[in-house]
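What follows is a short report on a single structure.
The complex appears here minus one protein chain, its other protein chains still in place.
The block that comes next holds chain A.
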Amino acid sequence: MAHDVQNYNLDQKFDFNAGIKKSLLTILGIGAALLVIGIVMAMAGGGHAEEGAEATGHAFHWYERLFANVWINNVYFTGIAIVGVFFFAIQYAAQAGWSAPITRVMLSFGNWLPYAALIMIASFFLMGHNLFHWWHAELFDPNSPEYDSIIDGKGAFFFWPMEKGTFPIFYIARMVIFFGFWVFFFNKFKKIAAAEDQLGGDSHWFKMRSWSAYFLVFFAVSSSVSAWDWVMSIDTHWFSTLFGWYVFASWFVAGLSAITLLTIFLKGKGYLEMVNENHIHDLGKFVFGFSIFWTYLWFSQFLLIYYANIPEETVYFVERLSSDVYGPFIFVNIGMNFVLPFLVLMTRDAKRHGVFLKLVCTLLLVGHWVDFFLMVQPGTLGHNGGIGFMEVGMLLVYGSAVALVVLGGLAKGNLLPKNHPMLEESYHHHI
């Protein structure tokens, strides 16, 4: 039988030319300018915030808003990067054939992981004390008026084996181990992929499948624990047993949207000719399905808390829904991440055509940033938060930096896994 894929240029490489770089750098520049405007405004507007802070005894500083912004984007873009690797591993563990030509697109998002690790660890040391309420020694001192018996009970989760309230060595160790293994697995995948391109044969595919399975086991645990550590511990008193899944779902939808957008972008530039509307349809179904999955988790969390009406649990939603700053965003969140994608992507045609998918994926990328904004800001900034120049600027800066790193990594390797044993199957994929 003739191998139809051989008609295509299997050695194609993504050309990360000056034009794309220039437009990304322009976005970065606009973002940086907005960020500076935001910082100046926050510094000048400090007086207003002080009044409210007076009552709580905790003065608000303008840089706390900057810290919260850094943290939102750290968590959000780390999620997109690791979901790229996760989705890649899923393809191999499930022995999927349809996705063969876009596996390298998924993997390329992992290029952000080493940077994400450095930025997150550095910003934790710089800003952790301001962001995380639990990093205050007086909470753990029974003689202090600030003593908090509930947080004292949870203290070992952050500070073990050190004394509570000193240095969160257990927390930092988890962060380092998670990022270490994620980067390790990413490099492993990259190495096997490069060897497959050079040597061919299906032994690399089997090797990749085994390593994918190991990674998925590790990711199952680490994704949940990192969600507790990096997001849920901001509201130290409060807990939700499905929070790990909720954060994972948010990451997954954002990551899938990014993968779909990058695939459509590459197709628009004339690469990946063998990816047709059938493959796009499959990606669209993933985006559609998992945005509903995210809603299911969001609503499960909300309904149980609403129904049981226990003050320790409802505080999370009271803090958000009854606030002038965050209240409207709860509905913006549901509208952007559920209602609009659900209605737009419902029909088969919408999932097969790039125009609708581009629209919905962009919407979802912004929408899930709003989701993380709602997770982080109320607990760190209270009524001093909101979406202003600083938030938009920081998102643009991070987004374009991630795009620069990801596309730079993508341009280094082959765009198509030319010796993938299922490339032919994917070429004939038809749904």
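In this section, a contact is a pair of C-beta atoms (placed from the backbone, for glycine too) under 8 Å apart; a residue touches a chain by one contact, two chains touch by 3 or more; residues count from 1.
The rule is simple: contacts and distances are computed from a predicted model.
Among "Amino-acid ABC transporter permease protein y4tG", "Stage V sporulation protein AC", "Quinol:cytochrome c oxidoreductase membrane protein" or "Phenol 2-monooxygenase P4 subunit", go ahead and choose the protein name stored in UniProt for the chain not displayed.
According to UniProt, the chain not displayed is called "Quinol:cytochrome c oxidoreductase membrane protein".
Sort through A:181, A:214 or A:302 and give me the one touching the missing partner chain.
Candidates A:181, A:214 or A:302; residue touching the omitted chain: A:302.
Residues of chain A in contact with the chain that isn't shown?
Residues 299, 302-303, 306-309, 430 of chain A touch the chain that is not shown.
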